[in-house]
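Every protein chain except one is present and positioned as in the full complex.
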């Protein structure tokens, strides 16, 4: 048993941390966020590194690595707060690979693996609309509606982009009626997408925690570093606890997806809930540690806070996943299927 | 505007604190709790002080004072953790006076005012049973079922007493089918009973908070009184905040019951929720401040903790009152009446 | 225990409410400068009724309102969703300080322009390195001929861009123990040594400024109180400010809970018992905050000074605002990410509530040390 990254996985992690740390230095992130852009040139480099095809099978030109490796890279994208379609593309790839037909996979996965095409994913609300990340640049948009999913070709008109709290990612409202059905395991595919999202949130939490801890060591009030006061230090301990819990849950869910499928649905929901809760709690708590300076636009913390909040509301809702955890843990649902749904 | 006790009310408070402090010294409380007794002789004194008839109208031989005065005395009963049927008798008196017929009031209130008879009150659960405090000594038992209430004559057989977490009060299961209907304002009467219960809980919280603060000043670890550590001092601040919030809510609800009837239902539910939550949070938090010693039977804290827990589950449920607050604050209930009920 | 208003208070409230119904100018124009001018006009209107100098003694153009009347005013103006007057800091803090601690010349010089909003005031207390630990502030005032040369940096200074005067706390004696070396002076903002830079918040707006002060001059006649007494001159106003604000804040929360109930119904979430319980819990919390504030006010009226218990409502205010905006996000569900000038804005703005005006941590210290008598950490 090794509940930790293998040396190979650590190498991927370290490469991702280095690459993203230089390409998405926080000043660059801020610049992209404030101008509303991604940086297309970096996308090419990401594809060259093979990350676009990381979890896509060999037969479709991907690296055929597992969900754990993808989660490792996604955590680093979250840590770097990279303005990039990497998450949406990866999540759509996971769903397509799990639920698409042979023809659908053959048509799209090789292009996605090579980085030539990108895909994205949205979950329809009760009114048949979805807020879809990166739909303005995606060749493929997958719209999920309960247990069903349809594939439509993109991109949508870039001018339809809507403003969200999160400045570092681009969202588009998409109506979902038409499109080819995905006939495979949509639920299993969505679980993978949720794990991908959870991994990003772990990275966001980690970054916010590190910023808070660093600040608590150097900021002095009443003659002591504020990190010596339990009001601050215990708050930081709680941030650690939430971040590490989300990380444990996400790594486990990723591993289960690869290697222990019977545990995967429950594990995915646990990861989703733990990571979404941690994302908001930790970034908000980091802001409190920073005091007034953390409330300024000039400080980078708000970019993390906003990413975390929005991430907590895309794909399935946290309460639906909490409900699913209850359902899988001894409280079978009494509600007829289809009424709830994620 | 004076959101504070009048001089007269303060005199009542001070008399109650003094009397109960001597009659129910904590060693006496413990002795009564461990032997499962009340002290009948003290009841006679309580009646002589006029407290049994405090809120009963002059015409029935009571003092005709208000809910505020009764709340003041009840807080002191809670503070003293007095093993006594005072709360149950007072609550039943409030309900009887508000909802009873002229004949019912004439028959019972004078005897209750003089202390010769006691009454009690229980709320029936879904199965037509109620856990009724002090039913083994009460001449009158009022059983509340939703918006209806019936009066049955007591007492029930003392041997039917059941053990509860709370050692300082005696409970009896009572089945409720028969009895004379109370035809008046049962809902308004129950609101008064909830305020009475809330007042007791404020006293319990106050006592637990004082014990914790006192201990935090004298207990030393790592070279400092533990109350100098924010993990402890901020916990104590939260205890203060919850206790004072419950007190504000209770005093307001008591005043509204006397003087501002249109605000009384909402105020009663707010007081109930605030006091029940404070009761458990504050006593449990006080135990944490005490550390191991607070977990021992020899320490008095557990008597407060257990009273608070049980008080939080008699009369209406906290969640039903929270629901009612929502209902009275802009979210009309969608559930047909009678399905929920307190 | 009697929460009914005195007849005179009732009359004041009725009069005010009726007047607001007739005269409330509504939200006013967009754009910060236009909005500010609009509020200057509104202040003139208010002052016609002596509502601007509400608490000030009549001899200085005020109404001499009691604490209770001030609280009623805060509640009513919030209830009516009427704007605040432009020179709010001068009215609530600057004027009262001059009245309490200023000399006759200072009163003659400063008060009238506060009332008529011809001279706007801002407050220069906080600094980048002196937040919770305000008394450690470093801005220095060095004695020169006829006055003081001031150098330092202030932050979180609202209205600085419009202000003629800053209520300045500066260190006049670097060798004295930290609270003792401070003096309170009135700094002319319109001089070359004073630079104002807007401070953008995470909400995108700029409510506050940074003020950079370099060799700015304050004449001797602008010192309020004695040299070295600045801490006590400045700090008392903060307590009165809090007591006045608490009831208005409780009213704002009540309004926002009402809007939240509307949102819940509009979104069809009113059958969701989880949402209902969370909403009910917030209302309970808000009600106890309101009642705690009333109790605090009642005590302040009797003792003449607000007590440290006011920290309770401050903590509650932040908790409730944060909780209610988070609930709104969950009600919005899949729409929560969308930029929304109401709930999205409030969610972000609420994060500052546990920081501004004394962090929740500092409020808990105050309760522990000053109400419960627990030992101070040394």
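We call the chains A, B and C, going by the order they appear; numbering starts again at 1 in every chain.
The working rule: a residue touches a chain if its C-beta (ideal position, glycine included) is under 8 Å from a C-beta of that chain, and two chains touch if they have at least 3 such contacts.
Bear in mind that the values here come from a model prediction, so they are computed numbers and not experimental data.
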Which listed residue (A:29, A:117, A:246 or A:314) would be found touching the missing chain in the intact complex? A:246
Considering the complete complex, identify which of A:50, A:188 or A:225 is in touch with the unshown chain. A:225
For chain C, which residues reach the chain that was dropped from this view? 272-274, 277, 377
In chain A, positions touching the absent partner: 1-6, 9, 68, 213, 216-217, 224-225, 227-230, 232-234, 236-238, 240-241, 244-246, 248-249, 251-252, 254-255, 259-260, 266-267, 269-270, 273-274, 319, 322-326, 329-332, 334
What chain B residues would touch the chain not displayed? 123, 125, 130-131, 162-166, 171, 220-222, 229, 231-232, 280, 284, 287-288, 291-298, 301-302, 305-306, 309-310, 312-314, 317, 319
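Definition applied: only the chains that are shown with their structure count from here on.
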Centroid spacing, where centroids are CA-atom means, of chain A and chain C in whole angstrom: 40
Centroid from C-alpha atoms only, then distance chain A to chain B, rounded to Å. What do you get? 50
Each of the following residues of chain B touches two or more other chains, namely 229-230, 234
Which residues of chain C are in contact with two or more other chains? 361, 364, 377
